[in-house]
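Starting off with a structure, shown below.
With one protein chain removed, the remaining protein chains of the complex are shown where they sit.
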Amino acid sequence: MSFKSDNCGPAHPAIIEALTTANQGFAPSYGTDDLTARTEARLRDIFEAPEASVHLVATGTAANSLALSTLTQPWQTIFCTPLAHIHTDECHAPEFYTGGAKLSLVGEGDKMTPEALQTAIEGWTLGDVHCSQRGPVALTQVTEMGRVYSLEELAALTQTAARYDLPVHLDGARFANALVALDCTPAEMTWKAGIDAVSFGGTKNGCLGVEAVIFFNPAKAWEFELRRKRAAHLFSKHRFLAAQMLAYLTDDLWLDMARAANAKAARLAEGLRGVPDCVFLAEPQANMIFATLPRATHQRLMRGGAHYGLNQGPLDTGAPDEPLSMRLVCDWSIPEDAIDHFVTLAKGD
Amino acid sequence: MSFKSDNCGPAHPAIIEALTTANQGFAPSYGTDDLTARTEARLRDIFEAPEASVHLVATGTAANSLALSTLTQPWQTIFCTPLAHIHTDECHAPEFYTGGAKLSLVGEGDKMTPEALQTAIEGWTLGDVHCSQRGPVALTQVTEMGRVYSLEELAALTQTAARYDLPVHLDGARFANALVALDCTPAEMTWKAGIDAVSFGGTKNGCLGVEAVIFFNPAKAWEFELRRKRAAHLFSKHRFLAAQMLAYLTDDLWLDMARAANAKAARLAEGLRGVPDCVFLAEPQANMIFATLPRATHQRLMRGGAHYGLNQGPLDTGAPDEPLSMRLVCDWSIPEDAIDHFVTLAKGD
Amino acid sequence: MSFKSDNCGPAHPAIIEALTTANQGFAPSYGTDDLTARTEARLRDIFEAPEASVHLVATGTAANSLALSTLTQPWQTIFCTPLAHIHTDECHAPEFYTGGAKLSLVGEGDKMTPEALQTAIEGWTLGDVHCSQRGPVALTQVTEMGRVYSLEELAALTQTAARYDLPVHLDGARFANALVALDCTPAEMTWKAGIDAVSFGGTKNGCLGVEAVIFFNPAKAWEFELRRKRAAHLFSKHRFLAAQMLAYLTDDLWLDMARAANAKAARLAEGLRGVPDCVFLAEPQANMIFATLPRATHQRLMRGGAHYGLNQGPLDTGAPDEPLSMRLVCDWSIPEDAIDHFVTLAKGD
Partner (left out) sequence: MSFKSDNCGPAHPAIIEALTTANQGFAPSYGTDDLTARTEARLRDIFEAPEASVHLVATGTAANSLALSTLTQPWQTIFCTPLAHIHTDECHAPEFYTGGAKLSLVGEGDKMTPEALQTAIEGWTLGDVHCSQRGPVALTQVTEMGRVYSLEELAALTQTAARYDLPVHLDGARFANALVALDCTPAEMTWKAGIDAVSFGGTKNGCLGVEAVIFFNPAKAWEFELRRKRAAHLFSKHRFLAAQMLAYLTDDLWLDMARAANAKAARLAEGLRGVPDCVFLAEPQANMIFATLPRATHQRLMRGGAHYGLNQGPLDTGAPDEPLSMRLVCDWSIPEDAIDHFVTLAKGD
């Protein structure tokens, strides 16, 4: 009964099977193999971006850091929210990869508004050699609070960035979950909405460990290749990254898994609405739920074997009715009876 | 008929199978799972090093760069040979990870001698703020020319380093191939010979992509963890790194594959001794052969479908009898008849 | 009539004269000369810190960045206010020198409180490999709004830092101005108040360009020397840095200049209190004044030849009575009649 994270769940059997299939005889290394070429072509196809440069890496932090460092000079600042994964959960990988860029925090929550973005951008004076120079805007879709930017919201933000000639990166660790939530195409959620580069996640949605970095303008493709190798993220047996990604994209497996994960989170949210004193911190739109429950409810859940992220503590002392916040994540694999059991436990019936 | 590299061959089926086995239900992420703990314990056991800190990464360059950066200050120089992989094949990953350390080249070839090492060390004056400060010694075992340091050679080098209080790192991308060539224990080839840290390779010897970094003194374990995360090399679904490594170490699979690879290279070398004008550039001691053949022989081999590294060219023009050097690598999987066919082609019978 | 900055004013003639005096014959280079040794001894004396390590550099940003990088690991965060010079005016020098450390902003203004500092520190979870690790606290004295921390305020902040085992750095670009404002000793304002390292400014207070970095615990003195050289901040003709600093510290010249600057700012503030619609943004405690005046008043001042920092604009359009903020800085040299003339102009009599 684990709602800890979508990186705790298993890979989809079809992904594992693809590894076995790919494991036949010899293949050129370092991404020069056929399977990699086919995978890259498939991604370009799905994104309706025949010119895009496509690169595979094994971790989401690698995708974000390498993509951002390709877009950012060391004396520039990246604009992101205070909850952005790149700020809170990557142990300075963006700062390391960029050679010392700064992250300027926009607004207060998980989503930025065009107004807050503009204020942040103008917070650094253009042409002033003393201060941080303006750099890329970094968005996360699904956000770190489980919400999804609408296409209109994305367009408004990228238009703001464009007014200042700033590129926009999208951290799509949960790209598929957002896509099915919006029911749009990959192109619509990215380059058609003004996104320049995207970290297209596979790991959290049923792969073992693979992400694609996609630049819709391929001008910096070779620089990215050098950055990836220099950072030790170029796999020698690259076919095993490609095999995962290609299986992921075959027969809509990626969309099916994302739909399953979102549906399960919706079922869980529906159940939680009936739990006394459950307060949602954000409207769940994909596969994550942020809410508070009384301490006593958490104690009951944990005693009952539930695993999930408890964001504030301590659990064992303090008033039983004090609300403590939690993060619940559903992956494609979690059984519906686990969800129902969780709700039952929470209700304490 | 590929002798291109041991990273072009397939993973061993038992390694793939271990992924399937590990892919059951939920597991804690980022290396906090049981499988990882068991794998680390197994490595400590094999190395007879109960105190050692053990860390898994997915690429050899990550292992080397992270290990070396933990041992090196940015103003220090790493001592390595001019053929060292860290110098010639990692696109400045060591310089990137260390924040600008230098690589000082020792001697002329793939193996360093204590005398050459001493000369290189003394080339940088102790206590002089203007010059490079003396840092770790980096050895490769199997060397980049396919040779193996004897235990006596290793000890002589580490003793030289110790006289200057310098730590020693071993790039063991082909650790198993060297080990079975020397017929010694992992402890004998590392800490008992004065090695402080080792990159213990799995990828080139039948895994998909996994290496272990081992520090025999665990004082910097937490720093390494931070460096690994900051570099985006901490896997969320870490069990899939652990599963590979544990299967690799089970029932001597790693040693069996290394023995197979070395035996195949020996068979190939034996065959090449009968090929006209074949000149060995180094005595093959593990699974790699460096030799020259006349241009015409190479042409015949390549027309016949052989794949391998041709280190100088061009192939198509110039005298047919001009010797061109090649690298031939045998992995555990290459069939014996491919070897024999290669020799037959080379002989041109 | 320049109130633009204390780095726009002239050096004191005695400082220039010291250069001439120092310019006799040959002297060992790179800080190994007698004059440097005497200067370092003088600083240790003034700070009552016989064990301290003392290092001269030419710019304040070099002093801050080198000092902080000696105290900060790349994966750590520095805690400073959002107005800190290291955040707003050093073009990522701290990030560059530290190899990618982060700056976590404490509170809202120019001074931090122990409570805000504690909140910021606890914002990064101890022992979590994913997030920023807790690093040094960086204070500025005089603050960027012209205020001065009392000794009690400093002690409360350093005690908070100490509870988390974090070192404290003091940016003393205007050290002397703060010291005479508090009427205390250098020791009282630094190590007796819990400060670990200080950037002791000379440039803004009558030197051409010299600052001292002082570590009260000299354990990292050699590392600092390497960092300074690696950053190209070790002067070959080092005697010319030392000569400035020694003259600065001779016969209380540094204190006299600071007292003069502060007194002039006090006279200016006193005058401004009589200017219609002048609103102080912070109580002036040293040699800087932050206040707002109506746009029309600014227009009159600038037409009259006044130079100073106008922090928001535009000057030429908009309502004449709209308040616009300014920064006025007095150095030791500004004539009293310039001050009085400024006030007269402002009053518009």
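Order as written gives the chain letters A, B and C; numbering starts at 1 within each chain.
Assume a contact is a pair of C-beta atoms (placed from the backbone, for glycine too) under 8 Å apart; a residue touches a chain by one contact, two chains touch by 3 or more.
Remember, predicted model here, so these are calculated numbers, not experimental data.
Participant: Just to verify: which one of B:I46, B:C131 or B:A187 makes contact with the chain not shown?
Facilitator: In the full complex, the listed residue that touches the missing chain is B:C131.
Participant: So one chain is hidden, and I want to know which residue out of A:E17, A:E188, A:E225 or A:D256 touches that hidden chain in the complete assembly.
Facilitator: A:E225
Participant: Determine which one of C:R38, C:K237 or C:R273 touches the chain that has been left out.
Facilitator: C:K237
Participant: Could you tell which one of C:A212, C:L226, C:V275 or C:I289 touches the chain left off the display?
Facilitator: C:L226
Participant: Could you tell me which of A:W75, A:W124, A:Y149 or A:W332 touches the chain that is not displayed?
Facilitator: Result: among the candidates, A:W75 touches the missing chain.
Participant: Could you please point out the subunit B residues that touch the chain left off the display?
Facilitator: 74-75, 88-92, 95-96, 98-103, 129-133
Participant: With the missing chain put back, which residues of subunit C would touch it? List them for me.
Facilitator: Residue positions of subunit C that touch the missing chain: 2, 4-5, 7-11, 13, 16, 19-20, 23-30, 57-62, 64-66, 90-93, 96-97, 203-204, 208-209, 226, 229-237, 240, 307.
Participant: Across the whole complex, list the residues on subunit A that are touched by the chain not included here.
Facilitator: Subunit A touches the chain not shown through residues 30, 73-75, 99-100, 129-130, 133, 225-227, 229-230, 234.
As a working rule, only the chains that are shown with their structure count from here on.
Participant: Report the chain closest to the protein's overall CA mean, measuring from each chain's own CA mean.
Facilitator: The most central chain here turns out to be A.
Participant: Based only on mean CA positions, could you tell me how far subunit A sits from subunit C in angstrom?
Facilitator: Distance between chain centres: 42 Å.
Participant: Approximately how many whole Å separate the CA-defined centres of subunit B and subunit C?
Facilitator: 51
Participant: If I count partner chains per residue in subunit A, which residues reach a count of at least 2?
Facilitator: If we look for residues of subunit A contacting two or more partner chains, we find 90-92, 96.
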